[in-house]
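Starting off with a structure, shown below.
All protein chains but one are shown in place.
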Amino acid sequence: MAATAETVDQVQDNSGDKYKYGFVTDIEMDTAPIGLSEDIIRFISAKKEEPEWLLDWRLQAYHRWLEMEEPTWAKVNYPKINFQDIYYYAAPSTKEKPKSLDEVDPELLRTYEKLGIPLREQEVLAGVVAVDAVFDSVSVATTYKGKLEEVGVIFGSFSEAVKTHPELVRKYLGSVVPASDNYYATLNSAVFTDGSFVYIPKGVRCPMELSTYFRINAENTGQFERTLIIAEEGSYVSYLEGCTAPQRDENQLHAAVVELVAMKDAEIKYSTVQNWYPGDETGKGGIYNFVTKRGVCRGANSKISWTQVETGSAITWKYPSCVLQGDNSVGEFYSVAITNNAQQADTGTKMIHVGKNTRSTIISKGISAGKADNTYRGLVKILPRAEGARNYTQCDSLLIGDTCGAHTTPYIESRNPSARVEHEATTSRISEDQLFYCRQRGLNEEDAVGLIVNGFCKEVMKELPMEFAVEAQKLIGISLEGSVG
Amino acid sequence: MTDRTLLLDKIGGAGLPTPRVESWKYTDLKALARLNPVLADANSGQSITAVPTGTLPEIEAAQIVLTNGELRPDLSDLTALPEGVTVEETDAPAPPEFWREDALVGLAPGTAIAIRVAKGVEASKPLHVISIASGDAMAIRPSVTVSLGEAARLVLIESHIGDGTYFTNVTANVTLARAAALGHYKLQADGRSAFHIARTALTLGDNTEYDGFRLSTGGTLARDEIRATLDGSHIEARLNGAYMAGDGQHIDTTSFIDHAKPECRSHQVFKGVLDAGGRGVFQGKILVRPDAQKTDGYQMNRALMLSPDAEIDSKPELEIYADDVKCSHGATIGELEENQLFYLMARGIPRDRARHLLIEAYLADAVEHVGHEPTRAAFQKTISAWLQHHDGTPETLEIRGART
Partner (left out) sequence: MSLLEVRNLRADVDGKEILKGLDLTINAGEVHAIMGPNGSGKSTLSYVLAGRDGYEVTGGEVLFDGKDLLEQAADERANDGLFLAFQYPVELPGVAGMTFLREAVNSKRRHNGEDEIDAMGFLKLVRAKAKTLGISDEMLKRAVNVGFSGGEKKRNEALQMAVLEPRMMVLDETDSGLDIDALKVVAEGVNAMRSPDRGILIITHYQRLLDYIVPDKVHVLADGQIQRSGGKELAVELEKKGYAEYIGAAA
């Protein structure tokens, strides 16, 4: 009894002030007036010098959004959001967009250094990762652009892609997540500011990991990024995203949309380490992370794999999904979601099997501590044409202490007799035996909990690219104990 | 009871639940609304003059017969009840809190059949409650309340049969006092054009044992909803079942196990067979409240799809607020194993026969969970009969004197 109680105390002790990314960068900002209106959308579009069609697209989404209702089906509670109390555009002021890193405000470079994201290429290990850094509403820097261009890979900010490759953006924007998809996606479609754009041409294996680092800095500012990744026939790309935000008492909204398109024989691996500020131990502050992520395996034998480690945010509402259209296409979802203190997470995936012999795997590990609630919510849908489809789902929950909750809500729908669907879910806790065993071998309680939880998450962690795995492993420790590292 | 207002008027402004309501997501009552049945006449059941044989499980038991929802002393064994068991007609109890919002509860009957087993009594033979329906575009409301006193024991079989396009709105309220044990086995074999919507509320006390099994084969639309409140410690609750849906059938099983106190065990295994044009729905939820430490909860739904136009929708849910628990659930969907079929065929068994054997074995495995041997054997026969008929014309039930 006591061992568990102590763990719980330690876990609870560890308030939000252990969040090491909670600092604020003091920098001069360009912001749109507070609130949301057609004028604000026109302002954003004008700031970004967008073509007419895109402004129309935004305005259509906006009008649609006005008629929509905020969804309430998720198992999360929060006060009503006042959408007029948010800044929809904030950017570090510069007279002109920097031509190279040397022109980027040194304060910004320092911010990313502090976050452990060096933007100067020479500081990055032998070119394994190219980084796009998004600060509030705009992309501030992208590394290794040149090297990527040599093989035809387009990687950069979304705003820039609108200018340089309008035909691609126009063709694919909203093709996976339509502007009218859901409340937050529609809001995003109206007000999105920046994000990353990736295009991998036919047959190209992207020579390095691509990474975007999202940072919310400004107060009362929403971040509405939009990411679009297109993998042409036979291509491959591994994309990573990381997120942090300063520690503030007010909640901030993050409503992103990510669209992935994989053509025949293409593969997209999308990894996320989400570490937005979670709020303090009483639930004050923190990010509302309401995100729509969806990929479509458009061609035969294509593959989309989502891996996420969700440790931050006050509220997470997120269901990275795969539409398996092409025959023999594969969808994967590997997730670790940790909630502590007053955090709430309602996350999972949708696997829509359309094509023949499509396969999907879902591995979800939810860890709940403090007074947190952690819900897996998922849908596996086998359509009549999906001859021979296969799904395997495993959802495991770990509870630390008796004041938190762990929930599993899978929806499984099959309309094809040859499909085979398997779902398993378990709930457990860290046993006193395990803790004592570790401590008898000299590990202190925090290290023991970190080790056991990492073991619990292993099947997911091994899916992360090496560069991220170590960071994520530490993050798991930090989110639960606050002192590892 | 003689109120012949149309069903939908009776329900009033709220209307029938729609798929927009989460717990009715997969079961649409539009067809019931179209049928818009009227409440059956008080004496409409009197035309049924005998208990039909064939479909009903053959079990030696004291029979309590309801026709079109009303008690028929003339067809029942009310004078030959086991000692310590009483059966009487009483005012129907108020619906439990958690179903107050459900519009169909508004259709609850004025009276219910109350079965009581006195403290310490072990009923010497089973009770068999038989609800027989006959008629078209009518609604009936069979209702049973069962209460077992401390350490009492009973085996209760509940059967539903009938013919016509009727709607049977069934309620059963079961209460077990400390250390009581109930075997509760339900056969839902209503007519193939019938609507069967049932709500069973179980309230289980300390140290009680509930062994439940539901076999559902009837109706064009059937919804069997069970809500078990484990309101004591050291409860053993088994809630198992099997469902078979053929052409034009929609069979929904929805369970909710509420673990409120520590050290209880709940175990659910449901198996379904969906043939051409059949649709199965399984929604199961285990709730473990903060006090319910050391809960052992298990739930499994397995569905066998026999045809390209079959459909299964499964939603097993866990909602857990206590940390020292062992809870798991699972769901599988698939077709017959091709290598098993091949193996049987390689031994000279024709394909159809081989399929039949494998399906029977699959369902037999579910029925194994029935704790009462005679019922297990009877249900086994029901399954075999269903398999004989399921691809031919549906069995028609002849109810003597019903259509005069």
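By letter and in written order, the chains are A and B; residue numbering begins at 1 in each of them.
To be clear about the criterion, contacts are C-beta pairs under 8 Å (C-beta built on N, C-alpha and C of every residue); 3 or more make two chains touch, one makes a residue touch a chain.
Since this is a predicted model, take the numbers as computed values, not measurements.
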| item | value |
| --- | --- |
| Touch partners, limited to displayed chains, of the chain removed from view | A |
| Identified contact with the non-displayed chain, of A:Cys438, A:Leu464 or A:Ile478 | A:Cys438 |
| Positions on subunit A where the hidden chain makes contact | 1-3, 431-434, 436-445, 447-448, 451-452, 454-459 |
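Criterion: only the chains that are shown with their structure count from here on.
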| item | value |
| --- | --- |
| Geometric centre distance via CA averages, subunit B-subunit A, whole Å | 44 |
| Interfacial residue positions of subunit A with respect to subunit B in the complex | 4, 73, 382, 384, 397, 399-429 |
| Complex interface listing, subunit B residues touching subunit A | 22, 290, 293, 303, 305-308, 310-335 |
